[in-house]
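Below is the structure I would like to discuss, written out as structure tokens.
Removed from the display is one protein chain of the complex; every other protein chain stays in position.
After this line comes chain A, so read on.
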């Protein structure tokens, strides 16, 4: 391959075509279609077990897809081995070779590809992560943060068309993580590679990535720029995984040209038509807690304002920048409100009677059915059936 003998000039785009990955007994990824544009910082965000690490391993060539094709820079790499792919990974465990010095670890990939002056280039990469003075040490002599930077240097020194990051910041403390996030982002901008970053940390994904894809149960729920995802989540999963949301369910009572009205506990809540995915029947609508305003007296109803209440404040928690209030509204349940601390202390105390309001433009309507079942139907492969039968038998035996 020509990408093997030279450094990649620029990042390459990555394409998944109908990728599925099944393990005995469960499906990790189902029919994934995804294109990651060249030169972008792409974050795959999801809870553990959602298939994001499997996706990464499929790209690296450490797993084979059950079906579908993977293209890197237009070349089909589905059937190539991991050592033949123009891809490098920063592993979650770093996987630095314990029997080699830091310098030799970084030069490993260069030596395998017979690139000129591997040690010089390795020193250069170590300078980029500010660890050149530790080149002669062994991985065990470095702290977690330093090891993480070595793992990063070991990957980027190869100038891969695509750099894969498997929750590389997970083991670091908060301060170091912030610092590494900024460094990673600046390195990516500097060398212009395509980064595919897998994480379960929504804040990390939003601060670093150009494009975030939220993954759940082997499928991509929503993809887009971080602001877009945050301001207009399309599903309940995205609304709650990416930040917090107050969600309400009700019947659409009026469907106008540019807004719909939903009956929520007897009050008509208006959502702009363009911000709602469904326009009839029973729908779920939501609003972010920081968009809500607290009122101690019933606010005057007006166009462009949604009001809920009265309710009772059941919890007030102060967190420095803001205060979070939980308001119990009869017939609706708990509503969370984040208020910036513009004055000293909380505005209202526990037990106070309050109303909440928000501007109509801030609401959003979700696309999923108010009651969603499990996404995957029972896997019917023989091994899955065998495993299920064994599990059933085991529970039966335990009961006896």
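The criterion applied here is as follows: a residue touches a chain if its C-beta (ideal position, glycine included) is under 8 Å from a C-beta of that chain, and two chains touch if they have at least 3 such contacts; residues count from 1.
Following the convention adopted for this analysis, contacts and distances are computed from a predicted model.
**Q** I notice the complex is incomplete. Of the names "Lipoprotein", "Amino acid/amide ABC transporter membrane protein 1 (HAAT family)", "Spermidine/putrescine transport system permease protein" or "Sigma-70 family RNA polymerase sigma factor", which is the UniProt protein name for the chain that's not shown?
**A** "Spermidine/putrescine transport system permease protein"
**Q** With respect to the chain omitted from the figure, which of A:74, A:98, A:281 or A:302 is a touching residue?
**A** Hidden-chain contact among the options goes to A:98.
**Q** Among A:158, A:306 or A:357, single out the residue that touches the unshown chain.
**A** Of the candidates A:158, A:306 or A:357, A:158 is in touch with the missing chain.
**Q** One chain is left out of this view; which of A:89, A:216 or A:306 touches it in the full complex?
**A** A:89
**Q** Given the full complex, what residues of chain A touch the hidden partner chain?
**A** Where chain A meets the chain not shown: residues 4, 60-62, 81-84, 87-89, 91, 93, 95-99, 108-109, 112-113, 138, 140, 154, 158.
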